[in-house]
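Have a look at the structure below, then the notes.
The complex appears here without one of its protein chains, the remainder shown in place.
Going in written order, the chains are labelled A and B, and every chain counts its residues from 1.
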Amino acid sequence: MAKRIDVSGLTAYYGSHKAIEDISMTVEPRSVTAFIGPSGCGKSTFLRTLNRMHEVTPGGRVEGKVLLDDEDLYGTHVDPVAVRRTVGMVFQRPNPFPTMSIFDNVAAGLRLNGSYKKSELGDIVEKSLKGANLWNEVKDRLNKPGSGLSGGQQQRLCIARAIAVEPQVLLMDEPCSALDPISTLAIEDLIGELKERFTIVIVTHNMQQAARVSDRTAFFNLSAVGQPGNLVEIDETERIFSNPSVQATEDYISGRFG
Amino acid sequence: MSNATITPQGPAADSLSAARLPRWSPYAIAVGAVAAGCAIGLGAGLDSRIQWGLIAAVLFVLGTFGIATKVEGKRQAKDRVATSVVWVSFILAVVPLVSLIFETVSRGVKVLDVFFLTHSMGVVADYEPGGGIYHAIMGTLEQVGLATVISVPIGLLTAIYLVEYGRGKLAKAVTFFVDVMTGIPSIVAGLFILSFWILILGFSYSGFAGSMALSILMIPVVVRSTEEMLKLVPNELREASLALGVPKWRTILKVVLPTSIGGITTGVMLAIARIAGETAPVLLLVWGNPLINTDPFQGPQSSLPLYIYQQYQNSGGSPAAYDRAWAAALVLIAFIMILNLVARGIARWKAPKTGR
């Protein structure tokens, strides 16, 4: 299922503004990679280049290569729609479709494709909700609107929706920043389970969270406000938090700036 | 695929690449559709260009669907069809506008000259060539001017009431009925003034009667736009003024209104542009008059929209009258467009001040 991501020389723009510059890294399959760094360093922008969501923003464009197991996401003839099916995403604020029920929300991605079996659909929804540790809480009200759930439940619903289409990679853009501590814990546990099946990339502002959930951590920084963000280093999480090779990383982690 | 029994759906699930149509394909399909539309139109001897265009539009949508389904698959095809339908609907809307402007200008310039602008229809029968629209321009300016004089104070004060004072049931009722008033057909406003001013109070047709009906149409527009503008004034400004010990009414007059005056002016001008083209109430209340009558309170007048209608309706199809109608339409449209442009200009020019 899970695939490796190889990024080389990636630069992203908003119109004429360069948001991130010349980033190269490898994201290992079946592991959690965390992106940390100060606000505005481009970690979210970089995340959005990994499933071609960046180009949805007006003026957004990308240079460089993103290889998903040898296939370039930005190659000619690559369909961005297919990319996004393969690389799923969970957003900062939970965003279940307000007009749809819990069931329909999870089934939304499958229905887009149109080629599922009716009998299968219920199983997939159940499996996905179980995968997102939400099944027991919602199994009696699958037909109620998803917007009636709590924030943490909504976010897990969004995760269920993302994994229902069986992507290779799951991108998470600060998935817990809008949630309370208990919900955050539930999501973190879930991430630990999901990495058995998916390649997970998570952007977080919370360094304890990065230390708790990730196998590898990438630190992003920017030299000055208005300058493009860049990748400082990426390494085993343990090393980053105990003995990083770059001074700026240590300064950031020990709270000396950012 | 660890514990999942789901089989990947669709052809694109394993490969990211999919066959895609080249970038220029929509243009190529469009050109082909237009060519085919013309060919079918010529071949079948259809005399109306409207039909040619409709055929081309249908062919464009169908062609896009067919080609995209073959090359890219069903989902992409649906997406492309939606795009082409959206494009077609846009073109469908532009065609009448272009045609209308083109017809008005090309037919209107025939008789439009200084003589036309400075003479009335006093000695000219409707089917004869000659004559002009001086009396109609005078009538329009006076009626619209009077309507503005009536509507602006009432509209402004109502908006101030709703924004600065409005609480409770009365404000809610006023808000609701302003909305409802926006939707009153102009002919009903005309009938109201007719029943009340002419049939019951016994006054005669006059420009002023028309102005009253136009006011009913204009007031809600002024209220709505002024309300929007007043709401944009930041509350800190009001508080700053009040904290200096300035009474509320002076705060409104000296701080709130000057801050939003640009937007309010724009709104009033757009409202004027809207009522300047109204025909129905004028037809019922001002009646029409081929002679110059500069007194809006005494006796029938003419007005530009009414002139257009009467030239069209009462001339028995005379080409001279049609020419005059088009020329008057050109003058009316020019007047309204200039008002619109100036209003928007003011809005843009004043925007940075309040917009921050």
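In the analysis below, a residue touches a chain if its C-beta (ideal position, glycine included) is under 8 Å from a C-beta of that chain, and two chains touch if they have at least 3 such contacts.
Simple rule for what comes next: contacts and distances are computed from a predicted model.
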TODO: Given the options "Phosphate transport system permease protein", "Sulfur carrier protein ThiS", "Uptake hydrogenase small subunit" or "histidine kinase", say which is the protein name UniProt records for the missing chain.
DONE: "Phosphate transport system permease protein"
Open item on the list: I'd like to know which visible chains would be in contact with the absent chain if the whole complex were considered.
Closed with: A, B
Task: Option touching the unshown chain, where B:Leu112, B:Leu146 or B:Ile219 are the choices - done: B:Ile219
Open item on the list: Touching the hidden chain in the complete assembly: which of A:Met25, A:Leu67 or A:Val81 does that?
Closed with: A:Val81
- [ ] Based on the whole complex, identify which of B:Ala19, B:Val123, B:Val149 or B:Val180 touches the chain you can't see.
- [x] B:Val180
TODO: Determine which one of B:Lys231, B:Arg250 or B:Arg348 touches the chain that has been left out.
DONE: B:Arg250
Task: Touching residues on chain A - with respect to the absent chain - done: 51, 53, 56, 58, 81-86, 88-89, 91, 93, 95-100, 108-109, 112, 147, 158, 161-162, 165
Open item on the list: For chain B, which positions touch the chain that isn't shown here?
Closed with: 46-51, 75-76, 78-79, 81-83, 85-90, 92-94, 96-97, 99-100, 103-104, 153-155, 157-158, 160-162, 164-167, 170-171, 173-174, 176-189, 191-192, 194-196, 199-200, 216, 219-220, 223, 235, 238-239, 242-243, 245-250, 252-253, 273-274, 276-280, 283-284, 305, 308-309, 312-313, 322, 325-326, 329, 332-333, 336-337, 340
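Rule of thumb we're sticking to: only the chains that are shown with their structure count from here on.
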Open item on the list: Using Cα averages as centroids, what's the distance between chain A and chain B in whole Å?
Closed with: 47
Task: Residue numbers on chain A that touch chain B, as the complex places them - done: 1, 68, 71, 73, 75, 77-79, 81-83, 85-86, 110, 112-116, 120, 123-124, 127, 165-166, 196-197
Task: Contacting residues of chain B [partner chain A, same complex] - done: 1-6, 8-10, 12-13, 15-20, 74-76
